[in-house]
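Attaching a single structure in structure tokens format; questions to follow.
Note that one protein chain of the assembly has been removed; the remaining protein chains are unaltered in position.
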Amino acid sequence: MPEKNANTSLSDRLTAIAAIPVVLFFRLFEAPFRFVQKIGGLKAMPYIFLLPNLAFFGVFVVVPLFINFSFSFTGGTNIFLSERVYTGTEQYEFLFDCGNYLDPQSCREDRFWKAIFNTMTFVVLQVSSLVALSLVTALILNRKIRARGFFRAVFFFPVLLSPVVVALIWKWILLRDGILNAFLVSIGLERILFFISPEWAMFWAIFVSIWSQMGFYMLILLAGLQAIPPDLYEAAEMDGTSPERVFWRITLPLLWPNLLVVVVLALIKGVQVFDEVFVLTGGGPGTATQFIVQYIYTTGFASSVQNFGLASAASVVLGLVLFVLTLAQLAAVRRKNDV
Amino acid sequence: MMSDSAEQPRSVGRLITAKRGRSKLHWSDVFSYVYLGLGVLLMFAPVVWLALSSFKTPAGLLEFPPTLLPLGQISVEVPGYDDPLLMFSTTMEDGSVRELAQVRRIGIVATMLDPNDPDQTFSVPITQNEPIREVRMAWENYSGPLERFNFMSYLWNSVIVTTAATIVTLLINSMAAYGLSIYEFRGRNAIMLFVIGTLMIPITVILVPMYLVVTSMGMVNSLWAVILPGAATPTGVFLLRQYMLTIPKDLIEAARMDKASEWQIYWRVVMPLALPAIAVLAIFSIMWRWNEFLWPLIVLSRSEVYTLQVGLNAFQGELNVQWHYILAMTVVTLIPVVLVFAFLQKFITTGIASSGMK
Partner (left out) sequence: MTTKLTIALMGSALAMSVLATSASAQTELRMTWYNDGNEGEVMRGLLDGFEAAHPDITVTLDEVPYAAILEGLPVQLAAGHGPDLARVTDLGGLSEYYLDLTPYVSNPDYWEANFGPFLEWLRPTGNDSAISGFMTQLTVTGPYVNRTLFEQAGVDMPGEGATWSDWAAAVNEVAAALDIPIPMAWDRSGHRVAGPAISMGAQMFDADGNPALVDQGLMDMATMLYDWHQDGTMSPELWGSVSGSTYLGANEDFANAQVVMYMSGSWQIPQFAETIGDAFDWWAVPAPCGSAACTGMPGGAALVALSGTEHPEEVGILMEYLSSEAVLAEFYGQTLFIPGHIGLAAGGVEFATEDPRARHALETFAGAVPGISPTAFDLQGYPNNRVMFNALISRLGEAIVGELTLEQAFDRMTQDVEQQLAEQARDN
């Protein structure tokens, strides 16, 4: 335990004062919960604990999801479901009207398919680099390092910035007349127009999203590393095992649960990528960094004829894909540790 | 689960470095410090650059190559001229360099004079002129918008939204997580699957239906429209539940033996034990709400309910983005984040590390 200093008693007292309203607040709930327990017994308790969250969830997520689902079978520009025209599966047929699913150009809605392929590229590259970099950073911070707390904080703080701010910061650096180009020119290189090259734009989209998220995943992995029992390393050391072998045989297997959490969360965030990249590259050049959420957003919202039907159909397709992904991940998690 | 962050690093650190003689620096140590040094630069420099840029004038922002510090051109009062004249360092025809003030410019020829000898004027091609500048902070980037807009009201709204939403989120999420982690009941797996499934739905794709729900509840242009919809976060339930699973069941059984009610177990036993995870969720909730932009932009259309993010972005025009204001106002919204982090950084990082999400 950290040693106590003179300030602790004061801060303890302040904490106690601050706790009073919290205590009163929670007292309020005691009676109704006791009542439910008396009537329904232990069996009823999980439901009553779940009720508030599920109620909010139902109203603000499930109902909109349902409306969204219904939208996908309608057309026109009216916002109220009752005024919209029923179109059956036309919107889906439109999305899937393709000569060859691997060639977006052959599709009626080429942008949807480009967005899907772009998202897949992004997710594969971003998640793999993100996990690798988080792991390297966590391993380094797990060494005997001076000022570990400082470095940990430095890598973490971009997590707290809003995506819009993150994108703004980097855009400001990467512009034609930005400081990075000034640096390139000053060391005698040519200016690079980052946002007109599909490869550079994708690179920076991935880079910036890693920059802003790595700290969080790094911390999860660091926690996992620090939880590995020291005697395992000691034993390995006695046997004269090489560090590489120690890493592959001890560190990685024991870190597996944390690594899995990191991969799952990174995948989810990767598929949802939108605002950071939207502010940074605007989806360009051309459609090179236009991702699926941006496609939905532009189609349904930021377009002169707000096509809610088509956008909803696309989001239902996205939802199905995500659901399958989740099931696959759950299966993987379940194999390793019980969920 | 790690109990003490101060003890573990020492032993683990020793183990990995122990093989190498302590006296000499191994290449991997050098690599580590170089890596971390670059990391610090990469993480901090962009934000520092943003802050420096926010003090530049609109013209200063456009310069290439950009200057490191905000600069302003020096001007002098010269008798006989109403307005102050801008100072240039001028290369004269004979190759000497003089500091001159510009009287006027016509086409590519400037008329210059020496402020100490204002009677004599020179005609100089403008390519021979280099502005003389000094460090000058464009505070007006900050003061202008802050005076013009009802900054305190935006700030107050943002604080209310952030606090209220975080309280509601913590309460209902922790209750749900408790229900899902402590009890075995029918439908538990289905609910868990549902929670994880919705974890994946980005709010952006259901904006319009959500707007319909919120309007039908009469919450448009009230802060409730921003506070309530995002409260039942699947991420929060997932995170807290994973943490609560690690709480030994014996503790709960013991409490039941002592005739504690289920609510008391939740509130007196499980919540204190889950405090690290709760703290993590609190911090994330605060950051989510503080930074939220798109949703408030749609549901809040009256200035008295604007949050900071909406109110301070009024400089994003159709045809012209007033960068000097945008950068300055971005810094303003960043300040609370930076302060929170500076004071709570240790708490936050160890909190996340120890909640670990196993």
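Every chain is named by a letter (A and B) in the order it is written, and numbering of its residues begins at 1.
In this text, a contact is a pair of C-beta atoms (placed from the backbone, for glycine too) under 8 Å apart; a residue touches a chain by one contact, two chains touch by 3 or more.
These figures come from a predicted structure and were not determined experimentally.
Between the chain not shown and the residues A:F73, A:W170, A:F195 or A:Y233, the one that touches is A:F195.
Checked against the full complex, the one of A:T87, A:S162 or A:S315 touching the unshown chain is A:T87. Summary of contacts with the chain left out: across B:T67, B:T91, B:S222 or B:T246, the touching residue is B:S222. Annotation for subunit B: contacts to the undisplayed chain at residues 58-59, 62-64, 105, 107-108, 126-127, 148-149, 153, 156-157, 160, 164, 167-168, 171-172, 175, 208, 211-212, 215, 220-224, 227, 297-298, 301-304, 306, 310, 313-320, 322. Remark: the residues of subunit A touching the chain excluded from display are 25, 28-29, 32, 51-52, 75-80, 85, 87, 105, 108, 110, 176-177, 193, 195-196, 198, 201, 281-290, 298, 301-307, 309-310.
Heads up, the rule we're going with is that only the chains that are shown with their structure count from here on.
The distance from the centre of subunit A to the centre of subunit B, each centre being the mean of the chain's C-alpha atoms, comes to 17 Å.
Those residues of subunit A lying in contact with subunit B across their complex are 1-2, 26, 29-30, 33-34, 37, 42-43, 45-50, 52-54, 56-57, 59-61, 63-68, 71, 79-81, 136-137, 140-145, 148-149, 151-165, 168-170, 172-173, 176-179, 181-182, 185-186, 211, 216, 219-220, 222-228, 230, 233-234, 237, 243, 257-258, 261, 268, 271-272, 274-275, 293, 296-297, 300-301, 306, 308, 311, 315, 318-319, 322-323, 325-326, 330, 339. Residues 1-2, 4-6, 8-19, 28-29, 32-33, 35-36, 39-40, 42-44, 46-47, 49-50, 53, 62-66, 171-173, 175-176, 178-180, 182-183, 185, 188, 191-193, 196-202, 204-210, 212-213, 217, 228-232, 237, 261-264, 266-267, 283, 287, 290-294, 309, 326-327, 330, 333-334, 337, 340-341, 345-346, 348-349, 352-358 of subunit B touch subunit A in their complex.
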